[in-house]
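Removed: one protein chain of the complex. Kept in place: all other protein chains.
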Amino acid sequence: MIELQAEYFAAFREQAGCSSEPVRTAAGTVAELYAEIAAKHGFLDSMTRCKVAINDELVEWESPLAAGDKVLFFPPVAGG
Amino acid sequence: MIELQAEYFAAFREQAGCSSEPVRTAAGTVAELYAEIAAKHGFLDSMTRCKVAINDELVEWESPLAAGDKVLFFPPVAGG
Amino acid sequence: MDKNHFKLATAALEPDRLKRELLDDKAGAAVCFEGWVRNHHAGEAVTALEYESHAGIAEKEGQRILDEAVSRFEIIAAFGQHRVGRLEIGDCAVWVGVSAAHRGAAFDACRYIIDELKARVPIWKKEHYVEGPSGWVNCATRGAQATHS
Partner (left out) sequence: MDKNHFKLATAALEPDRLKRELLDDKAGAAVCFEGWVRNHHAGEAVTALEYESHAGIAEKEGQRILDEAVSRFEIIAAFGQHRVGRLEIGDCAVWVGVSAAHRGAAFDACRYIIDELKARVPIWKKEHYVEGPSGWVNCATRGAQATHS
């Protein structure tokens, strides 16, 4: 188990009811972590439409996690 | 034979050495008139790339001519 | 107010003022094209340009093109202006602006209008070169012109 910080934006923040929270997880990749968090907070968006960043850099969903990471979850974008 | 007025624009005007001139012709259509005038002044442009107007309205090359018409010859356009 | 019109202009175009005529609460997208006098053409250094036209026929044909754009594309407003007279490097020679609910139609209509204006409206340009005589941009160069500039 590692400890890290999850941050939520836009619709994810409203569904989670917070903009960030500490998370203890056995997930090895960002994708596994998203599955856990989506189940807990009821996020319905497919990963393929969302984006994720670790420590302020966009990363692939298969990226590994390390203790202390700040993981940012972005719902589907809708600019302009 | 009919008499009409031919007007030239841009490169046609420079090649003809005048902006307009009276013309006596046996031509029945604008296309036939262009052939005569092109031969006289050395216009090299194909009709398909040029435009022609009678009395300030663009017309087809097969349009008939009438005495007193003002026929405007436009070389290929190059705006913008 | 007319929601589409084409005009020839003898004085400097004012794109920023023209663009404001496109505003509409239903509009989500605006695409504007400006054609500027370049400092080169077909490898030769250009110092200035002169545009000549036949105002009556040019404005009628330009208006026809804008009407076509309104009937072909889902747009809200479309305007075009083209300069005549002498222009210097960097001057705006032609402006086209289109607004629409959605951007696809605005892009498509703007491109349609400028492509048709360049091909169909009787406007001719005479280029003044750094070296050598001025010349009308003629038949031989115009094919490349229509697709490239």
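Letters A, B and C mark the chains in the order given here, with residues in each chain numbered from 1 onward.
Methods note: a residue touches a chain if its C-beta (ideal position, glycine included) is under 8 Å from a C-beta of that chain, and two chains touch if they have at least 3 such contacts.
Just so you know, these numbers come straight off a predicted model, no measurement behind them.
Undergrad: I need the residue numbers on chain A that touch the omitted chain, in ascending order.
TA: These residues of chain A touch the chain that is not shown: 9-11, 14, 44-46, 49, 51, 53, 56-58, 72, 74-80.
Undergrad: Where does chain C touch the missing chain, residue by residue?
TA: 15-16, 19, 23, 25-40, 89-90, 101-104, 106-107, 110-111, 114, 147-149
Operating definition for what follows: only the chains that are shown with their structure count from here on.
Undergrad: Return the distance between the CA-based centres of chain A and chain B, expressed in whole Å.
TA: Chain centres of chain A and chain B, defined by C-alpha means, are spaced 72 Å apart.
Undergrad: Find the geometric centre of each of chain A and chain C from their Cα atoms only, then give the gap between the two centres in Å, rounded to an integer.
TA: That gives a centre separation of 49 Å.
Undergrad: So which stretches of chain C touch two or more other chains?
TA: Residues of chain C never touch two or more of the other chains.
Undergrad: Mind pulling the chain A residues that touch 2 or more other chains?
TA: There are none in chain A.
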